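Only a single protein chain was left out; the remaining protein chains are all shown in position.
Chains here go by letter, A and B, matching the order in which they are written, and residues are numbered from 1 within each.
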Amino acid sequence: MAFFLEVLIGGLMAGVMYSLVALGFVLIFKASGVFNFAQGAMVLFAGLFFVGFIGLGVPIWLSVILTLVVMVLLAIAIEWLVLRHLVNQPDIILFMATIGVSFFIDGFGQSIWGSGVSQIDIGIPTDPILLLDGEILLQSFDLWAAVVAGALLIALVLFQKTRIGRALRAVADDHQAAQSVGIPLNVIWIIVWSIAGMVALVAGVMWGSKLGMQPAIVGLALKALPVLILGGFTSVPGAIVGGLIVGAGEKLAEVYIGPFFGGGIENWFAYVLALAFLLIRPQGLFGERIIERV
Amino acid sequence: MSETSAKADGRDPSGRDTIPKYIAYNAQHRRDRPAMREKDLGIWQSWTWGEVGARVRQLACGLAAAGLQRGDKCAIIGDNRPELYWTLGATQSLGAIPVPIYQDSVADEVQYVIDHAEARFAVAENQEQVDKLLSVKDRLPKLELIIYSDPRGLRHYDQPFLRSLDSVMEQGAAFDKAQPGFFDAEMAKGSGSDIAIICYTSGTTGRPKGVMLSQDNVVKSANLAIAFDNITEKDEIMAYLPLAWVGDNFISYAESAIAGFCVNCPESGETVLQDLREIGPTYFFAPPRIFENLLTTVMIRMEDAGAIKRGMFHYFIALAKRVGRRILERKPVSLRDRLMYALGDLLVYGPLKNVLGISRLRLAYTAGEAIGPDIFDFFRALGINLKQLYGQTESTVYLCLQTDNDVRSDTVGPPGPGIELKLDPDTGEVLYRSPGVFVGYYKNEEATAETKTPDGWVHTGDAGVFTDDGHLRIIDRAKDVGRLNDGSLFAPKYIENKLKFFPFIKEAVAFGHERDFVTAFINIDLGAVGSWAERNGIAYTSYADLAGRPEVYAQIKSCIEQVNRDLASDSSMVASQIRRFLILHKELDADDGELTRTRKVRRRIIAERYGDLIQALYSDATSIAVDAKITFEDGRTGSFRANLRISDAETYSAMRKAG
Partner (left out) sequence: MAASQKNIGDVLLKVDNISLSFGGVKALTDISFEIREHEILAIIGPNGAGKSSMLNCINGFYHPQQGTITFRGETRKQMRPHAAASQGIARTFQNIALFKGMSTLDNIMTGRLLKMKCGLLSSALYKGPAEKEQIEHREFCERIIDFLEIEAIRKVPVGRLPYGLQKRVELGRALAAEPSLLLLDEPMAGMNLEEKQDMCRFILDVNDEFGTTICLIEHDMGVVMDISDRVVVLDYGRKIGDGPPEEIKNNQAVIDAYLGVQH
């Protein structure tokens, strides 16, 4: 039982990390109906800048601010150079554009800061915590990650209730109508991409602290896809719950049914789970509608 | 609450004999309790009794200042709005007589009522009603002033005889200041014998008649009903039935004033169900249609629900149908069922009632027409104390009220408090005497004399029978009821309704007036019988063929025998059992003139057209040949020959009803 709990909790914690990335996807999808393929690259991009600043001897707090500024500038650039010219285009065009953006910022980030693995240490304790008289082993880092994710979730949910939050939903629903009630499309897009950038920074820092900052993170970020399918593309809480399910599910599957397949289940279990979900409940657990805009 | 408890004749020991006096009493003694709420601009606005009392006073003074005199009539037309209820109070305070008009009446109907009532004043809710009044104004020379409550869209109306309610109330405030004793003196002049209201009833034939009810009628009847159902100031109701209907006036105005409970006005006609949910009334009056709608809503939702939810719903509803009524009526139920019912309340009934806005409901009445036993049982099974009421405008709303512990779907209960009932020995017509008996029809002595006998009994026009334990059952309109040769009552519609309750039977026509026994024509329901036939491997070619099948006859026979058993359990109906019947070879059809467009049987035409069939039913024949004429869809007519079987049915001797 204790072992089961340990695996479960370990899985949930890993799931939190997926959730962090998934949140970025949800934000942009909710606000503009675009599936932002570049979210993974943005995580790497933000992480690289953050590590880079620290490497230059900049204090942590200032590095955070500087990276945020970079992410906002990136958002403005994307709006200016790409999105602005694609208003009222089919969503598939926007999707393709984000693939392009993805490759660009992936390469751009690495050409500035290099592509080696760099460790991030922002002082999050990593010592293990023992629960139930030492029967369950927990990484305190994982707990920290959970706390950060929780805080982010609360902040985002509150944000949706604000006026900008309403405006975001309006834009997602109907561009024309949103403009006609006086919502400036461009400003909204910059805001959304900036927020997605901030979320990417948080995800980047957490991933980087755990695994080191490396280009492979872009690929790992694609784990967010099954998370989104489970949680629903438009739900912030869905991204969190979906992440937890995927994280816990793949760890448990690895431990308990992995041996029958000779291991390695962890790598594809999430996708199978997502596939099964698509058949049963295509809109996801919390989703509003079937994804029709990829 | 001892102060408001009524004596046996409904008189209030405190001596308050008019509704305005109760309102004034509440304004003092229940000053801070909520009296009215109205949803406006998405928010429930509320008024305390103190505020209502002040507004009634102000409005009364305003109306007086505008010239309304004792005995004048004031028409009121609109939806259930607080201002209109205050107008009722204000008018009565001055000894003037409110004449509420149905808000959906067309201009001509409005004109008839105002003209007949000789109303000098009219208070209208909004532009829609004002427009109606203006369109007939030149045919209403006696109408002097139109007052509107909602000014929207009326800004450019500059007729001199048109004023806003606000301006009248302002004038009233000034008037009250100038003559502070005026209102109290006028109110004190009122007495129980004053005419409280004239309600125009939409008779099925001819022009509407104005039923005059006195303050005594209303006050006494309301006091008795309040004591009967233990209604208190803590109750809450929703006022959504037409203001012009005597029932709404009785509950939302009179009972509210006497018991002191709060009346809630919905935002609009379409939001009633939502508003109901928000208010959660404890006392509710609705025609069967509303309960039907609620049930349909539930069923549609359950169709969409997941399998687990649906399974749970059906399990617990079945349980509720089995034991819910017994629990409600405090009859013995096994401990296990009780526990399961409690669990069901937690999982299903509670949430369900909450969604419907009836979780606080402790008293619900339905009236107007017969409610389907299924619907009735469903709500009682959920633990809702749904009861039936029978009455009419002329009796001040009620005659029979079901008591909490003895409720049946097929009777309307024993006579209510203070009501004497009897049946006319010749026609079976229900006659009554009560404190609520109306004063008379306004300006229609003739009709009054026809309805009220000199010794105070009133004709209802309905034929009924008493069950052996004293419950009244309404069986038909009195004029349709006949007699068998042995002198016992024959109520064709009652028997036909019982037959039509079976899914196989679409239409039925019963015969028996001035005959030795009862016989019937049956129309099978092609859909139901056809699918039954298919499932049982019975081949048929046409309606006539299916109708003539011996297997079908056997099915119908068992239905009829079930009805007979039912009739035998009722001493007054024993003789009405169906001895012989036949299944018609064609459907009775409105196109052939056999039914009205609203699917009511045209007895005279059927008796004429099928005379030989009726004759055969009263002979020894076991079959009869028919030469039937039919009208095709395209209007051509044709005929065919068929041999109709005539079947006997088992009859039973009188017995007590089981259970």
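Assume contacts are C-beta pairs under 8 Å (C-beta built on N, C-alpha and C of every residue); 3 or more make two chains touch, one makes a residue touch a chain.
This structure is a prediction, so every number in the text was calculated from the model and none was measured.
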| item | value |
| --- | --- |
| Partner chains on view for the chain not depicted | A, B |
| Residue among A:A77, A:I183, A:L220 or A:L278 touching the omitted chain | A:I183 |
| Contact with the hidden chain (one of B:P13, B:G153 or B:G470) | B:G153 |
| On chain A, residues whose C-beta touches the chain left out of the figure | 158-159, 161-164, 166-167, 169-170, 173-174, 176-185, 187, 191, 288-289 |
| Positions on chain B where the hidden chain makes contact | 39-43, 152-153, 155-156, 267-268, 270-271, 274 |
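Rule of thumb we're sticking to: only the chains that are shown with their structure count from here on.
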| item | value |
| --- | --- |
| Chain centre separation in whole Å, for chain B relative to chain A (CA means) | 62 |
